[in-house]
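Then we have chain A:
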Amino acid sequence: MGNAPAQKREFVVKSRLLEPDDVRRALVRISHEIVERNKGTDDLVIVGIRTRGAPLADRIAASIADFEGADVPSGALDVTLYRDDVALRGPRNLEATTVPADLDGRNVVLVDDVLYTGRTIRAAFDAVLDLGRPRAIRLAVLVDRGHRELPIRADHVGKNLPTAASEIVKVHLQEIDGEDAVLIGEYRP
Partner candidate 1 sequence: MMKHLLSMDQLSSADIVTILDTAESLRSVTDRPIKKLPTLRGRTVCNLFYEASTRTRISFELAAKRLSADVINFSADSKSSVAKGESFKDTAWTLEAMGVDAIIVRHGSSGAPHQLSQWVKASVLNAGDGQHEHPTQALLDLYSMREHFKDLEGLKVAIVGDVLHSRVARSNVKGLVTMGADVILIGPPTLIPPQAATWGARIGYDLDEVLEEIDVCYLLRVQKERQSEQLFPSLREYAALWGLDSRRLARMKPEVLVMHPGPMNRGVEIGADVSESPRSIILDQVANGLAVRMSLLYLMLGGRSEDGEVFE
Partner candidate 2 sequence: MSRYLLRGGRVIDPASGVDERRDLLIEEGVVASTGATLDEAGAEVIDVAGAVVAPGLVDLHTHVREPGREDEETIASASAAAAAGGYTAICTMPNTDPIADSAAIVEKVWALGREAGLVEVVAAGALSKGQRGEKMADIGEMVRSVARVRLFTDDGHGVQNSLFARRVMEYLVTFDAIYAEHCEDEALAAGGMMHEGERSMALGMRGIPSEAEELMAARDIALAKLTGCRLHLLHISTAGTAEIVRRARAEGVRVTAEATPHHFSLTDAELESYDPNAKVNPPLRTEEDRAAIVGALADGTIDAIATDHAPHALEEKDVEFQYAPPGMVGLETSLALTLTELVHPGHISLTRAIELLSVGPSRILGLPQGGPLTSGDPAHVVVFDPDGEWTVDPARLRSLCKNTPFVGRKLRGRVLHTFFAGRLTVRDGVVLAGELV
């Protein structure tokens, strides 16, 4: 069957927008906002959208545990099977969906690295709703770069970045990429 290697175009960094400390501070602020908005930690579940939303969700949960002294369950959601572009982009390797608790009646905070068209979040709504019936779903993202194609808005944003559609925003995380950073650049064909 031979999966021909995807053509790797070269990513050229134009600038580094967030450094490790910026990322850390943004996540701490988001964590506080989440607790504030939720009026505490009751019924709170933090669910990261794979791939990079998952470690962010874990970090937010750890941060909340830090300043609130309460354990907030966190998990990861693979939305691949709910995407509306499967037919266009082809199948990808699936990763496990690990949701820590029954979602019925919970306040689910979805976490992703970059909010762009909104289509991933739309897929995540469907995925969450197939798992249970939360009381509310809220959305936290590290970066909002604009260019929405669906009427979706984040509740908690680490950094708003006005970008051109041709630009690529990349989030690097220690757990996956070996460093924390937000980069902006372009693919060189």
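Selection rule, in plain terms: all candidates are chains of the complex that A comes from, given by their letters.
By our rule, a contact is a pair of C-beta atoms (placed from the backbone, for glycine too) under 8 Å apart; a residue touches a chain by one contact, two chains touch by 3 or more; residues count from 1.
Note that the structure is predicted; figures quoted are calculated from it, not measured.
Novice: Candidates 1 or 2: which touches chain A in this complex?
Specialist: Looking at every copy, the candidate touching chain A is 1.
Novice: Which of the residues in chain A come into contact with candidate 1 in the complex?
Specialist: 1-6, 78, 81-82, 86-97, 126, 130-131
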